[in-house]
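I have placed the structure first, in the form of structure tokens, so that the comments after it can refer back to it.
Heads up, one of the protein chains got dropped from this complex, but the rest are sitting where they should.
Coming up: chain A.
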Amino acid sequence: MDNDQHHSETTLRVNGKPHTLTVDHRRVLLDLLREDLDLTGAKKGCDHGQCGACTVLVDGRRVNSCLLFAVALDGCEVTTVEGLSDDGEEPHPLQRAFLERDAFQCGYCTPGQICSAAGMLAEAAAGHPSHVTDPATPSAEPVPLDRAEIRERLSGNLCRCGAYPRIAEAVEDVIP
């Protein structure tokens, strides 16, 4: 394979640190994180955007990292579960809430659930409606998150252990 044609130099900021890599154009963000940077917190559950285990934040928005070609993300800011907490020492409030609520069992969907919840809280704060948001809710104002909103907005993150009730409680715990 001709490197010039099938690889490109790409720079990403991951958890605040710049990384410049020569990236196979077929490489998705998930594999770049896991294989190139050894950030294995983002999990591969389906590789097809069906399970949410690979959820990370790109420029602050939650994404299925298995569906994004890394080469298309040149210059983007990526936050993974490893980089969620501000100082890297104390866990992020969501991480603490997941621990306190026992909001996981096998742990494989957990990083994705936590990143998805972080992205979801920001979306609601920015006034993004969901399928269950009352149409009368004023736009561009924060959407209050009740249990139904949380469940709806996290439904892209599957958990086969069935920790859903505890996850919803954990997310509620961090809503200001």
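The rule is simple: a residue touches a chain if its C-beta (ideal position, glycine included) is under 8 Å from a C-beta of that chain, and two chains touch if they have at least 3 such contacts; residues count from 1.
Keep this in mind: contacts and distances are computed from a predicted model.
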Candidate names "Xanthine dehydrogenase family protein molybdopterin-binding subunit", "Nitric oxide reductase subunit B", "Cytochrome P450" or "Branched-chain amino acid ABC transporter permease"; UniProt protein name, chain not shown: "Xanthine dehydrogenase family protein molybdopterin-binding subunit"
Candidate in contact with the missing chain, chosen from A:Glu35, A:Asp59 or A:Asp74: A:Glu35
Full-complex contact with the absent chain, from A:Leu68, A:Cys109, A:Ala124 or A:Val143: A:Cys109
Residues belonging to chain A that touch the chain removed from view: 1, 24, 26-27, 31, 34-35, 38-48, 50-51, 53, 80-82, 91, 95, 98-100, 102, 104-111, 114, 150-152, 154-168
